[in-house]
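Here's the structure we're looking at; comments come further down.
A single protein chain has been removed from this complex, and every other one stays in its place.
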Amino acid sequence: MLTLECPCCGVKAEETELQAGGEAHLKRYGPGSSDEEFDGYMFSRKNPRGVHFERWRHAYGCGKWFLAARCTATLEVFGTYPAQSKEPPAELQAKIKAKRPGWEGWK
Amino acid sequence: MSKAVSALEGVSHNGFVAVAEAGLRGMITLRGDLASAKMKKAVKAATGTAVPARRRIELNGDKAAAWMSPDELLILVPYADAVATVAALEAALAGEHHLAADVSDARAVFTVKGARAQEALMKLCPVDFNTLAEGEIRRTRAAQVACAFWKSAEDEFTLVSFRSVAGYVMGLLDVSARPGSELFPA
Amino acid sequence: MSTRLQKGGRLIDRTKPLSFSFNGKRMRGFAGDTLASALLGQDQMMVGRSFKYHRPRGVIASGAEEPNGLVGLGQGGRFEPNQRLTTTELFEGAETASQNHWPSLEFDVGAINDRFARFLPGGFYYKTFMFPRFAWKHVFEPVIRQSAGLGRVPQNRDEDRYEYAYAFADLVIVGGGIAGLAAALAAGRQGKRVWLIEQSAHWGGRAVVDAVQIEGTEASDWVKDAVEAIEGMENVTLRTRTMASGLYDHGYLLMYERIADHTPGDGRPRHRLWRMRAGHVITATGAIERPLSFAGNDIPGVMLASAVRDYVVNWAVSPGDRTVIVTNNDDAYRTALALLDAGLVVPAIIDARPEAKGPLPEAARARGLRVVEGHGIAKVKGSKRVTGVSLCVQAGEGAELETISCDAVAMSGGWSPVVHLWSHCGGKLIWDEAQAMFRPDAKRPATGADGAAMVTAIGSANGILNAHEVLADAHSAAGGKGAAPGAVCGEDAPMMPVWIMPQGAGPALRMKMWLDPQNDVKVSDVQLAAREGYESVEHTKRYTTLGMATDQGKISNINGLAVLSDALNRGIPETGTTTFRPPYTPISMGAIAGEARGEIFQPLRKTPMHGWHETHGAHWEPVGQWRRAYCYLRHGEGVHDAVNREIRNTRNAVGLLDASTLGKIIVKGPDAGRFLDMLYTNMMSTLPVGKCRYGLMCSENGFLSDDGVVVRLTEDSWLCHTTTGGAERIHGWMEDWLQCEWWDWKVYTANVTEEYAQVAIAGPNARKLLEKLGGMDVSREAFPAMEWREGTLGGFRARIYRISFSGELSYEVAVPASEGRAFWDALLAAGEEFGVMPYGTEAMHIMRAEKGFIMIGDETDGTVIPQDLNLGWAISKKKPDYLGKRAQERSFMASPDRWKLVGLETLDGGVIPDGAYAVAEGVNANGQRNTQGRVTSTYFSPTLGKGIAMGLVRHGPDRMGEVLDFPVDDGKVVKARIVDPVFYDKEGEKQNV
Partner (left out) sequence: MAMKRYSVFAIAKEAMSYHQGWERAWRAPAPKRKYDVVIVGAGGHGLATAYYLGKNYGITNVAIIEKGWLGGGNTGRNTTIIRSNYLQDPSAAIYEKARSLYETMSQDLNYNVMFSPRGLLMLGQTEHEVRGYKRTVYANNLQGVETRWIEPAEVKKLVPIINIDGPRYPVLGALYQARGGTARHDAVAWGYARACSAMGMDVIQQCEVTGVRSEGGKVVGIDTTKGAIDCDKLGLVVAGHSSVLAEMAGFRLPIESLALQALVSEPIKPCMDVVVMANTVHGYMSQSDKGEMVIGGGTDGFNNYTQRGSFHHIEETVRALIETFPMISRLKMLRQWGGIVDMTGDRSPLISKTPIDGIFVNCGWGTGGFKAIPGSGWAMAELMARGASPLAEEFSMYRFREGKFIDESVAAGVAH
C-alpha cells in the first residue's frame, strides 16, 4: 500500500488515488525504427529487483502524470519528480547512490 | 429555467450529519497558464477573486475559483451565469492558449453539514483531515469514484462529483452518516 | 468440575445476569463474561471436536490464541460459524452450538477416525487413495471433505452492515497492556498524534491479573489512572475492541473494530475496518504462553496455566476443583497461588526443571504445596475430561511413577512474544536462547516509505517478561522523558526449554502428544515429516498441517519447530520460522467489503434519462459502470419481440436512442490538429470547421482500440466522440501522451462527456420531428450529412450532429444534461404523431450490422487491426506517423493471411450462433482442427427477415460467394456464404434523404 507525493499538487497520495504506468524514461520508436528497437520500446521493459524508475498518474487527484524512483525489493521511495524530465534529477540520483552504493545508475 | 434539474433533484438525508444534494451550480473548467496576466484578469472578472494558489479555493459569495491542477482551475458561478461566464472568459483569454468548458451539467454538488461532517467523509476519502488547510480544495476519491471537497462553512463541507454517479455518492453519504456510526465519542 | 466461584471476578458484573444457550441448553452468565468463561462457569468443559480425529476438545486458552473453543453463533442472517469462545463477549440471548460432530457433541460418529489414528499419520493421504483413478474424486475426497471443515455453512444474506474509515497518526500503539499504556503516556505527552488500540474490551493486559504493583499501587489502579490520563490528552485516541489485523507497506495498518458484536442488531455497523496510515507503529502485543507436549495434553481440562489464572481472577471461574500444575518455569506458580487464593485445591506442581528454588516456588512451598522437581507428566487420564495424571521423570522414557487424581491440568511451557505485526511487513526475528523464544531483532525491522524502521516492539512482545523492565522498555521506546513508571513484580528464576515430556518418550507416547489440537498434529507427525525429508519448516507445516488451523499456530508453532529442529539435529534458529501472514486473528469478510453492498456495491452511472427508462420497461445492459437500455419491454412482450419492434419502428417511422453515454472530449490548442493526427489513424487536422468525420484510434501496439465521430468546433478546437465506457480511458490516453511525450505541444483537453444528454433521432420521420420542435433549420439543403449546427431547438440549447449509425436519416442532438430529461419528454410529446418510439442498444447493434458498420468490442477484441476490417480508407497514407502505425508494420500484422471482415449469410436463412468458427481442412501440429474464420456479429434482421452476420475470414474479401462450414452445438454444421457486409441500403439512400 504505497504512498507517493505528487510533485504537481503536493498531495501525499495513497495508492488507491494513483494509477501505475510502468517504466519511465522510455524512448518512443515509431515508423522507421528497427524491429528490435520497437520490440525493446514496447515489451522488453526493465524489471530490476532494486532501484526502478516508473510512471504514476495522480488519477484521483490533479490528474497529472509524474515519475517516481522506488526500490522494488523494499518498496522504499527515493523521490518523485515531474513527468517532463529527460532523466532523473541529479540530486535524486545522488540520494539513491548514497542509499544503494552498488546501484549502477538509471540507464 | 425549470426544465433544468440537478441529478437528484435536491434529495437530502439526516443522520449524525445532514447530507443534501445542493442543486445546480455553474462550473467551468478553465485550462491555461495560471500565471499569466490575462488569466488573472479573466478570473478576477469572472469570480472577483485572485487565481488560487496550489490546492486553494478562493471563495467569494456564490462565486469561487478553485485550483485543480497546475494548468487547470474550476470556476464556480451561479448556474444561470455559466454560459455568459464561459463567453466572458473566452473573450478575456483571446489570443492566449487556453480552454474554457462549461461543465455545470456534468457535476453533482453535495453539502455535508454538522459538527461531525468530517467523520462522514473520513469513511470515504483517504484524506488526512488534520493536514487539510483552511481554504484548501482536495481532489480525491469517495469510495470508488472521484470527488473534490472543501470546507464551505464552519461545520460544512461541499463535495462535488460527476453527475452520473450522484446516486452512488448520495448512497455513500447517507450510509456514512447513519446515527450510531459516529467515529469518535462525543 | 468447572464452576463459578462465589466471590471475585474483576470483569464480571454479578448484578447483570445474562442468559444464553449452548446446543439448545439454557445457560446463565454475567455481563463481562466471554462465552468461554460463561460456559466454564456452567461446567461445560467440552466444547467441540477436533478436525481430523474428531477428538473431544475443551477450551485451552483465554484469548486470541485459543485453538479449540469455536462455535456457531446466532441465527439466520446473523449466524456465523467458527466464533472463538474466548474472545466473544457474552450478550443476552446468545445462541451457540458446537461444531464438527454428528449426530451430537457427546456422541460423534466421526470419532471413529480416532480409533484408526495410527493409520492416519501426517501426510497419509499423499501416499494412498490413488487407485482406482476415479476414486479420489468420487469416493475418498467426499468422505474427507465431509469429515473435515468445521463450522456450519451460513445460509442467509448477512443482516449486518460494515464500514471503512481512514485514519492517520504519527504513532499507533497496538496493545493496551501496561506496555502500551506506558508508551501512550510517554508519546502523548510529547504532543504526537497517537492512537492506542486494544483488541479486547479491557485495558491492562496480563499485569492486572498477575497482581503486579506499579508506582506503589495495584496494577489495576495504575491502569485506571493511566487510561484516565490518556483520555485527557486531546492528541491521543483510545480504542478498545480494536485489533491491528495486519501491517502493510508504508505504514498501512489495518485495524478491525468490533463495534456491535456484543450488541447485535442495535443498528450500528457490526465491524469497522480502519485503514490507518501510521508514521510509526509500536507493537505492545504481549506474549502467548506455550503448552507442553505430553501424552494426552489435548484432553478437555488441560489448559494453559495463564488461562486458568485468567478465568479465576477475571471471571471467578474455576476450571477444576483439583488442578495439577505442570511447568518448566516460575510463572505457572502464580496460577497455583491464584487457585489457592480462590480456595481451590492444587494437588501438585510438577516442575520439569531439576531444581525450582526461586521466590515463587518457595512461596508455593510455604503455603503447603507439593512441588515435584525434575518430573513431568507421563500421561493424562480421561477421555472427555481429565480424571488424573501420571508422573514420570522428565529425563526418562515415561515410566509411570504415580497417579494423581485431578480434573484440570494447568500447563506452562514458557512464553512466545506476539511478533505477528512486527513480521508482517518483513521484520526479522532472533532466537533468544535463555528464554527459548523468537523475539524481534531490533536491527532488522520492517522499513517504511523512507527506508527507515516503521515498527518498534516493546514489552513482552519484545521478549521482556518482567513488568518493571517492560515499563522501562515501553517508556524509552516511546521517547519518554524522565523516569519510567516502576513496578514491583518479583524475580522469576530461569526457565528450562522442554519440548517433549518426558525427554526420552518413545513412539507410543509421542503419538499422543498434541502440538496442534485443532488440526490434530502430534509430535510424531512432525518427526515423520522430518524423517521423510520435509526439512524446511514450510514443508513440515504443509505436510502435517501444523499451525494451519484457525488459530494459525499461535500456541503450536514454536513447539512444532523445536520438535522439527530436534529431529533434524540442528538448532532452532537454523531451522527458521514460518512466515507470519495477516490477519492476526481472522477478520470478517463483511468488514473487508466495507460499505460496498447492495445499491452501493459499485457506482452505477445513470444518464439524465435513466429514470424514464426505468419506468418504461427498460431491460438493462451493463456497459462498463453505465446501465443502458437493451430494449424496452412492453406488457407481455419478450426481449426478441421488443427489439424487432424497435427496429421496425425506427426503419419505418422514427426512433430515439439515449446516446448520452458516448464519450465527448474537447481537444483545443494550436497543436490540437497535429495531436489528433497522431491519435487517429486518419487525418483530423484537415477537417473543416462545421464538419464531422469518423475516426479510428489504435493502441501503440497497433490494435484498434476505439472509434467515434470527430467534430471540428472551431479553428483550434475539436470534439472527439468515444465509445461508451471509452471516455475516461481515451481521455487518460490523450493526457498521457500530452504530459509524458509531447509536453511541448500546446494542447488542452477536457472530458465533457457528462455535460450533455445526447439523443439519436433516427428514421424517416426524424426531420419532421425536429422541424416540429422548431428553432433550427434541419433541411437537407441547410444541414447536410456529416455536419453539425448549434442553436435553440424547441427552446433547448442544442448542438446537432447529422450522423447516422443506423443507416436512417439521423440527427444526434446534445443538450445540457440538466435539461436532458425535459428534452427527451419533449421529443416524445412532439413525436407522437410521427410514431416516435425509443429503441435500445440491441436495436442499435442490429441496425448497424444491417449496414455493415463495425462495433468496437464485437468486430474488435484486442487482436484486430483496422486493416483487418477493411478500414483502409480511414487510415491516412500521407501521415508519416500515428500511434500504432509502426506496430502495424510488423511481419505478422502486415501478413496477407490475416483474417478479414466479410458478411456471412446462412444458406437456410437462419442465424449463425455467435462466436462460431469456420473450419478448414486438417489439424495442426497439436492435433487441433484448423480454422479459417469466425463470426464476430450475428443477428436476426427483422428488416430483411433473415439471419445476417459479420465475420473475419482468411482472404475473406477475395472469396465472395464461397460457402464455409461452421460446426456448432451437437455436431451440427451451419453452412454460410461469404457476402458483402453491407446488407441493407447499400447505396445509402435512406440516410441521405
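Order of writing sets the labels: A, B and C. Residues in every chain begin at 1.
Criterion: a residue touches a chain if its C-beta (ideal position, glycine included) is under 8 Å from a C-beta of that chain, and two chains touch if they have at least 3 such contacts.
Source: prediction; values computed, not measured.
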Using the touch definition given at the top, which of the shown chains does the missing chain touch? A, C
The listed residue (C:R133, C:K443, C:K481 or C:H635) that touches the chain absent from the view is C:R133
Using the touch definition up top, pick the residue from C:I197, C:L770 or C:A916 that touches the left-out chain. C:A916
In the whole complex, of C:Y252, C:Y680 or C:F983, the residue touching the missing chain would be C:Y252
Sort through C:R28, C:R152 or C:R977 and give me the one touching the missing partner chain. C:R152
Residue among C:F107, C:W873 or C:F892 touching the omitted chain: C:F892
Residue numbers in subunit A that touch the chain omitted from display: 1-2, 15-16, 19-20, 22, 35-36, 38-40, 42-49, 52, 54, 70, 72-75
Name, in rising order, the residues on subunit C that touch the hidden chain in the full complex. 51, 78-82, 118-119, 121, 124-131, 133, 136-137, 141-142, 144-146, 148-158, 246, 248-249, 252, 254, 425-426, 507-508, 511, 524, 528, 531-536, 538-539, 542-543, 545, 548, 550, 552, 579, 581-583, 586-590, 592-594, 596-597, 601-602, 604, 621-622, 630, 701-702, 857-858, 861-863, 887-888, 890-893, 913-917, 919, 924-929, 931, 934, 967-968
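Just so it is clear, only the chains that are shown with their structure count from here on.
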Which parts of subunit B, given as residue numbers and ranges, touch two or more other chains? 126, 128
Specify, in ascending order, the residues of subunit A that touch 2 or more different other chains. 14, 63-64
For a test of understanding, state which residues of subunit B touch subunit C in their complex under the given definition. 1, 3-7, 24, 29, 31-32, 71, 83, 97-99, 101-107, 122-128, 130-131, 143-145, 162-168, 171-172, 175-176, 178-181, 183-184
For the complex, give me every residue of subunit A touching subunit C. 1-3, 14, 19, 21, 28-33, 35, 38, 42, 55, 57, 59, 63-65, 71, 74-77, 83-84, 99
Listed in rising order, subunit C residues that touch subunit B in their complex are 161, 163-168, 193, 237, 259, 266-269, 272, 275, 277, 595-596, 599-600, 602-608, 625-626, 666, 668-670, 717, 746, 748-750, 752-756, 795-797, 816-819, 821-823
